[in-house]
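Heads up, one of the protein chains got dropped from this complex, but the rest are sitting where they should.
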Amino acid sequence: MIQVFFNALAVGLGIGTLGLGFLLVYRPTGVFHVSAGAIYAAMPFLLLELGTRGAPLWLSLLICVAFGIGISCAIEFFNHRRLGIGLSQTSAHLLSSLGIYIVLTQLVVIVWGPNVRSLRVGQDHSFRLGLLVATRAQILEITIQAVLLLAFAALLKFTNIGLKLRALMQNPSEMALLGYSTQGFRLLAFAISGVFVAVVSLVNAYDLGFDPHGGLPAIILAIAAVIVGGRDSFLGPVAGGLLLGLLRSLAVWFSPKWQDCFTFVLLAACLVFLPNGILGYSRRVKAP
Amino acid sequence: MNFLFHILAVIGIYCILSWGYALVFRLAGMLSLAYGCYFAIGAYVYALGVRHLPFFPLLLIGVASATAFGMVEAVLSWRLKGDFLFVGSLALQAVVYSLALNWVDIGQPPGSWSNLTNGAFGLPGLPRPAIFGITLDTESGYLALVAIVVIIGFCVYRNLVFSPWGRIVEMSRDDELAAATLGKSPRSLRVGVLLVAAGFGALGGMLYAAQTGFVDPDVAVLSQVIAILAMVATADLLGSRSPVVGAAVLIALPEALRFARLSSTYAANVQVLAYGLLLIGVAHVSRTRSARTVRPHEANDR
Partner (left out) sequence: MVFEDVSCRVNPGQLILLRGANASGKTTLLNILTGHLLADKGQITLNGVLKRTNVDFQASSWVSPRSTPEGFARAGISRSWQEIRLFPNHTIVDNVAAAAQNQSGERLLSALFLRGQVRESESENQAQSRALLSEVGMVGLAQRTPRTLSLGESKRVAIVRAIHAGAKVLFLDEPLAGLDVDGVHDVLTLILDLVRNQGLSVVIVEHLFHIPRLLPLADTVWTLARGKLAVQSPSAVQEELLHVTPGIIDWLGMLTKRGYLYSSEPLPNGAVIHIARRDPSAATVLDIQGLCLARDGASLLGDPLFPARTGISLSLRQGDIALIEAPNGWGKTTLLETLAGMVPNLTGSIRLDGRSMGQFSAWDRSCAGMSLLRSAGASFPTLTTGEVFRLANTPLPDRLLPISHQKVGELSGGQQQLVNLLRLLLSRRARVRLLDEPLNMLDPAATNIAEELLLADPLACTLLAIPASVRFTTEFQADNQTDLQGKTDIL
């Protein structure tokens, strides 16, 4: 049983971090950053490509993260900013984000082929820790993601930039009135979300392998984490992610084949019954 | 000549699908990708039932199954709006795809309870439907069937769009609160839209399965519904109320690509990529269009 929890931790932190990246863009800008899924899909291919061209690992990783940031910012700069700041016409933002996802994903397929690939060769090392069996990939996943989240939390709490981000999440229009450039902060939000997507994508790819179409399921899970965990705090997506991770690893326990199906049925149920999430403050129910 | 009939039948099927989706996307303003589920359900119902049931009862069962699933999406639409409904619809689409892909058990015969869809192997060799004893083996005969369904579909679509029901659905899309204050229930309206759309989707799916003779999980894949979305969005973009224009354009697209002699391995991917570009284009153009109808107000001093 504890194995289930451990697996859940590895998976859940990833979903939670992705969810946080999604929320970072959604709260201040209102944009549903579905195209992040394309970045998620492309990252491991890029790493592999750089690796086969002989770049040292540390450099490849840096380049990948830089690309993650770059593509994310480009999406904001060329697409969402053009569509207008302000929450009217949300479907134009969503439609274009979906379009970008499709274009980038298809490019990945055309350049690198549609097959499932892996970042490592053969069976992974596993360690025995008491009752647990942990693969190296899982330990890497948990450590890196936890470090990233903790670093982000520290950024939020102790730095000026963190203060501004927290303020931006709650009241972006008031931030503009205080003299902070809305455009600049939107870019920052997209950039940080790019970092999260890149990191999670790479560690997940190391653990489970990757394919060009893995982006959308990942981003749907991330959005689910935000919805389930609550959109009103930074902790919400992480909590939601852990819960979803638990559900997924339970599902794997029962039947690996139906894991996806089970997850998405649960997601739909959560959307219907928990619209504010478990950590969200209850909004007075408007007569629907 | 046969090839022409084939193409016309394909256009006809996509017209039916576009009308159904236009109800969801344009009339009711819901950006939902669950429409592909109805298509897939229709296709699989045909595949599983064509050897056991006559055509018309099969049609009814197909429509009924899709409509039942439509109720699921309707419940989702009660709670979710806009972007979040989109996510819910993606979840539904993923569920149906997963069902199509995984409801397989190699040892069992396809179509049996434990191996309903035969997974990635699909259900091949489907015969054409037989109506009143005549099997529609020829392309021209099949086109006739499609044409009849198209005409009926068009009449239904037109009647609904121009009726008081259509009017109140549009009004509810523009201002749900105001519609509610007039005593109209936005929930029931959306249920109605989705149920009718499910019917259109199922019909399209069944005709598609009958034409190709083969059904596999690809009928539930995302790019199917993206194609339909692109058709309807393009029609909107071109200012045409009729998605037929969109369907015609988007069927011509792969033919044009084939003409450009692109590597056949990735022709399908380029096609889907084009759909993506189209969606981005539609989003930007519709934005500028709505910005233009609002009176210009940027005349600040210099």
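Each chain gets a letter, A and B, in the order it is written, and its residues are counted from 1.
Basically, a contact is a pair of C-beta atoms (placed from the backbone, for glycine too) under 8 Å apart; a residue touches a chain by one contact, two chains touch by 3 or more.
None of the values given here were measured: they were computed from a predicted structure.
Q: Given the contact definition stated above, which residue among A:Gln3, A:Gln170 or A:Ser255 touches the chain not shown here?
A: The missing chain is touched by A:Gln170.
Q: Check each of B:Ala120, B:Ile151, B:Leu177 or B:Leu238 against the chain that is not shown and name the one that touches it.
A: The missing chain is touched by B:Leu177.
Q: Which listed residue, A:Val4, A:Leu59, A:Val111 or A:Leu178, touches the chain dropped from view?
A: Considering the complete complex, A:Leu178 is the one touching the chain left out.
Q: Which chain A residues would touch the chain omitted from the figure, given the whole complex?
A: The missing chain touches chain A at positions 160, 163-164, 166-167, 170-171, 173-183, 233, 282, 284-288.
Q: Touching the missing chain, which residues of chain B?
A: On the side of chain B, residues 156, 159-160, 163-168, 170-171, 174-175, 177-186, 192, 195-196, 294-295, 297-302 touch the unshown chain.
In the analysis below, only the chains that are shown with their structure count from here on.
Q: How many Å are there between the centre of chain A and the centre of chain B, using C-alpha atoms for each centre?
A: Each chain reduced to its C-alpha mean, chain A and chain B end up 30 Å apart.
Q: Which stretch or stretches of chain A touch chain B in the complex?
A: 32, 79, 82-84, 89-96, 98-103, 106-107, 109-110, 114, 216-217, 220, 223-224, 227, 257-258, 260-261, 264-265, 267-268, 271-272, 275, 288
Q: What part of chain B is in contact with chain A in the complex they form?
A: Going through chain B, the ones touching chain A are 29, 31, 72, 75-76, 78-80, 82-84, 86-88, 90-92, 94-95, 98-99, 102, 187, 222-223, 226, 233, 266, 269-270, 272-273, 275-284, 286-287, 290-291.
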